[in-house]
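Data first, discussion second: the structure below is written as structure tokens.
Excluded from the complex is one protein chain; the other protein chains are retained at their positions.
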Amino acid sequence: MKHLLLLSAWCVGVCAGAAGQDAKKYPDPAPMTHDMSEFWTPQPKIVTPPDMDNAVVAPPSDAVVLLGLKDNAISEWVNCEEGKPVGWQIENGIMTVKPHSGSIRTKKDFGDFQLHLEWSAPTEIVGESQGRGNSGVFMQGMYEVQILDNYQNETYANGQAGSIYKQTPPLVNACQKPGKWNTYDIIYTAPRFKEDGSLQSHGRITVLHNGVLVQNNTMILGTTEFIGFPRIVAHSKGPIILQDHLNPVRFRNIWIREL
Amino acid sequence: MKHLLLLSAWCVGVCAGAAGQDAKKYPDPAPMTHDMSEFWTPQPKIVTPPDMDNAVVAPPSDAVVLLGLKDNAISEWVNCEEGKPVGWQIENGIMTVKPHSGSIRTKKDFGDFQLHLEWSAPTEIVGESQGRGNSGVFMQGMYEVQILDNYQNETYANGQAGSIYKQTPPLVNACQKPGKWNTYDIIYTAPRFKEDGSLQSHGRITVLHNGVLVQNNTMILGTTEFIGFPRIVAHSKGPIILQDHLNPVRFRNIWIREL
Amino acid sequence: MKHLLLLSAWCVGVCAGAAGQDAKKYPDPAPMTHDMSEFWTPQPKIVTPPDMDNAVVAPPSDAVVLLGLKDNAISEWVNCEEGKPVGWQIENGIMTVKPHSGSIRTKKDFGDFQLHLEWSAPTEIVGESQGRGNSGVFMQGMYEVQILDNYQNETYANGQAGSIYKQTPPLVNACQKPGKWNTYDIIYTAPRFKEDGSLQSHGRITVLHNGVLVQNNTMILGTTEFIGFPRIVAHSKGPIILQDHLNPVRFRNIWIREL
Partner (left out) sequence: MKHLLLLSAWCVGVCAGAAGQDAKKYPDPAPMTHDMSEFWTPQPKIVTPPDMDNAVVAPPSDAVVLLGLKDNAISEWVNCEEGKPVGWQIENGIMTVKPHSGSIRTKKDFGDFQLHLEWSAPTEIVGESQGRGNSGVFMQGMYEVQILDNYQNETYANGQAGSIYKQTPPLVNACQKPGKWNTYDIIYTAPRFKEDGSLQSHGRITVLHNGVLVQNNTMILGTTEFIGFPRIVAHSKGPIILQDHLNPVRFRNIWIREL
């Protein structure tokens, strides 16, 4: 959720030229602080979702499996920090964030896609607000859908589980209790850019959280920044990133279908 | 899939004024036949979906249940033909089309919504193309998502299971074998009309078939006509309709969340 | 307005692969006739536009001039039929359709653009409905905005001046009397296609006719066919085409700005 330092390195090659022009001559906007883009009201209504623990749905035949139901090795992911190994743990298809080991990204890049993933916040409650059960999944390495233990845990609306981080709150809060499995089904349309790097069409995203609609073809305004306004940055295909936000969030059953 | 005669009756009060103006003075378009709007190519690719038979997901807490998992009576539906009773059968949460008894509609009307339903084509294969395991679910009583036994059963692309009937084919064919349960998860945004009855914004629909995306925020061009071009007709909220297309298709676990 | 034979030739190289797949195995839709897609009601309301004869606005500095205000030669256009010379006449910036000489297209291809053009129907009224003062301007050689002497000349609504031909009628009929100059200001966003030739986003068009809005970010459904449904055909940039529809329509002051 805090923006990934490593990401900018990934972005440099792709984005060069989008900004630039006379950048030194003109003033920059005055700096902001993170709490300027944290909106608490209105709070999304709470919906009790169905239990998903035993409703595991296998990947359809044309999916790229990113984390298999019985995997005991992490084969489709690398550390976002180049050259550093993946530090996360895996056992019997369940992959767990190893705090401080670094965020991970898929080896493959994707454009438009349907993504399924399941996540579970630590059963033992530690911390509060954004400090509790926090991770995140990034589309094209740039646009975060928040993962957070939001069960009876208040935080700003546009940082809740299922939010487009610091942009659009979820329509409802459909979180499971800590330790239970949550599903995210994400339909993502990448932004398009013109040859000069300007935006041709915004990205769009639909998210079902435990089968409950929380983002309805939401327009992605730009990068999901921890501090400041979303930014428009031209890019091509990019990886899925899962975030190490220092909490041992678990993942299982991750697959993707390119559209 | 064949347009419901009763529907027009439902529509009269709402739609008056949208057409009208000088209707007698000007020529009508020349009549068409049904096979003019049947497009066979390209055929959607076939995807083997996950088995959904035992992946029943209960309704979230804020859903309106239209067919409960244990229902033994049909309480939320009426016959589309006014005054005629519902002829469909129900037992232990499974509701079955009674051929020739008539299509049914919800008592309640809906605007924008998320709809979940499950359907199963008859295990015994009878007929072919549109004659096999055919039914349909209509948004606001006017816009059909096709239900069809499309497993190893070819038909025109824009009439396949998951199509916006006679408009937009599904992205893929994700049908189960006959007798297995299929799920539809539908996200629907109703069209908006101006005060003069003209269109302000098209309806939009997203459909997951057995968890596989088959309609991606597809624009609904107008009514889903068996013969001829889609029509723009102003209307307000409307019912969900399930179609009696003379095949004993089964339904279970239907719920809706207004958006 | 009748679809250009030459156009298909132009299209072959670009479009190959969009159709194809198993084309021989499956039935074609039944053939239609042109009068099946002619909708007369509701007729657009008539608006008296301002006189534009002396309101000539010169091109902005970044425009590509396609027909200059003082031109005495046709330098930016070629005949749509390859190898055949342009037969249209030009004098003092006014270019006139030479009936039967063939439609013309720009030498350059364009994607998204703003286009300004002025046209004038023959002062002497000959013919009626679609036979009177008929021409057309095609975006990317494929999508026609109708040009027609629609002053006190009734025709089907979706074939009127300012219509997206056989798709969307103009919001109002803002035609000048025959012999007077009409302006079209067109803002065009090209459709986008995926690598597999399927549609990623529809084309969009806004048209001001004599300064009066007649198309408001209208979605272009596909090719503007004389007979049958619009077709989705993948293509890249394309020319502006002006149509020889056998009437001596005049043009002046044509410029375009790529967006």
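Going by the order they are written in, the chains are A, B and C; count residues from 1 in each one.
Following the convention adopted for this analysis, contacts are C-beta pairs under 8 Å (C-beta built on N, C-alpha and C of every residue); 3 or more make two chains touch, one makes a residue touch a chain.
What you see is a predicted model; the values in this text were computed from it and never measured.
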Review point. Looking at the whole complex, which of B:K25, B:K45 or B:R192 touches the chain that is not displayed?
Key: B:R192
Practice item. Decide which residue listed in C:P49, C:P122, C:G141 or C:G203 touches the omitted chain of the complex. Key: C:P49
Revision key, fill the gap. Per the whole complex, from C:H34, C:K98, C:H202 or C:R257 the residue touching the absent chain is C:R257
Practice item. Return the single residue from C:A174, C:I240 or C:I254 that touches the missing chain. Key: C:A174
Point to revise | Contact residue for the chain not shown (choose from C:Q114, C:S129 or C:S201) | key: C:Q114
**Study point:** subunit C, residues in touch with the chain not shown (by the definition above)
**Key:** 45, 47-52, 55-62, 114, 116, 171-172, 174, 185, 187, 189, 204, 206, 208, 210-213, 216-217, 257, 259
Check your understanding: Residues of subunit A in contact with the chain that isn't shown?
Key -> 19-23, 26-33, 35-43, 154, 156, 202, 219, 221, 228-229
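One rule holds for everything that comes next: only the chains that are shown with their structure count from here on.
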Review point. Just how much do you need to spin subunit B so its Cα atoms sit on those of subunit C, in degrees to the nearest 5?
Key: 180
Review point. Using C-alpha centroids, which chain lies at the maximum separation from subunit C?
Key: A
Check your understanding: If you average the Cα atoms of subunit A and of subunit B to get two centres, how far apart are those centres in Å?
Key -> 34
Check your understanding: In whole angstrom, what separates the CA-based centres of subunit B and subunit C?
Key -> 37
Check your understanding: Using mean CA coordinates as chain centres, what's the subunit A-subunit C distance in Å?
Key -> 45
Point to revise | Residue list for subunit A, restricted to those that touch at least two other chains | key: none
